[in-house]
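Please find one structure pasted underneath; my questions will follow.
All protein chains but one are shown in place.
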């Protein structure tokens, strides 16, 4: 089960901040999230949204382990 | 009586910091101080030494009032 | 030291502690960012961080600052959660042998923290909550440091 985290406006949009979701790949996770909530799916693919796997930014697709933390990070605003 | 103040290395050199001296002009005061202590007199005329009368920097000669404060200021070092 | 805190903090207490026992340092610069009321437009600021990730990202830039400006020490404390107007949001302290390096490092760290650090910022005003993106000025400030950064 990947642990999915949403930050900033993404969690407001989705109505949740953290969810356990079974998915073998990041691409499959995106498909699954989009199927559940097309508006969120579009936002996750939007400009400037980065993905971190276990706190490391990744680009493109990647396999997800049983306990991978997947964080969707909208553009960072600074403090 | 002018109140003469020496600052920084000038007071170390003279061995005093403050003295009451009767003098109608700054030029006469300098002559008087040099007569008393030629080494001090030379230092007071040295490069970068400024004179303030009642806390205002002056150049050249100036008359001294009965209670004028005459301060000799070596180059300021900052804090 | 880099620390995120949900609790209000006193920048003065941090400065007092930071200056202790520094007989060989000479120069300490600090910056404190305070939440602005903006004449009633902002009632509360809310900052979200990604625990662990945010500290690590700030830590990397702090290491850059240490090397680039030859700092003896630095400290960064950043508030997260809900922040009332007038409360400190961020405190940065830098210690160096000369004031130029202390100032520049503090300035550099603040430019990063204000525009690129992993925070997400929401203002709760009379018109409801609103997510904030970094300002053009924040980006311009940050770019000042790029021109002499090795590629």
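In order of appearance the chains are A, B and C, and numbering begins at 1 in each one.
The criterion applied here is as follows: a residue touches a chain if its C-beta (ideal position, glycine included) is under 8 Å from a C-beta of that chain, and two chains touch if they have at least 3 such contacts.
This is a predicted model, so every value here is computed, not measured.
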Chains shown that the absent chain touches, full complex: B, C
Touch residues of chain B, complete complex, unshown partner: 5, 7-9, 12, 52, 55, 71, 73-79
Hidden partner interface residues of chain C, rising order: 10-19, 21-39, 85-86, 88, 98-100, 102-103, 106-107, 110, 114, 137, 141
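The definition used in the following text is that only the chains that are shown with their structure count from here on.
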Reference chain C; chain at largest CA-centroid distance: B
Centre-to-centre distance between chain B and chain A (centres being mean Cα positions), rounded to whole Å: 77
Length of the line joining the C-alpha centres of chain B and chain C, rounded to whole Å: 50
Centre distance in Å when chain A and chain C are each reduced to the mean of their C-alpha atoms: 27
Residue numbers of chain C (touch at least two other chains): none
Chain B residues counted as touching two or more neighbouring chains: none
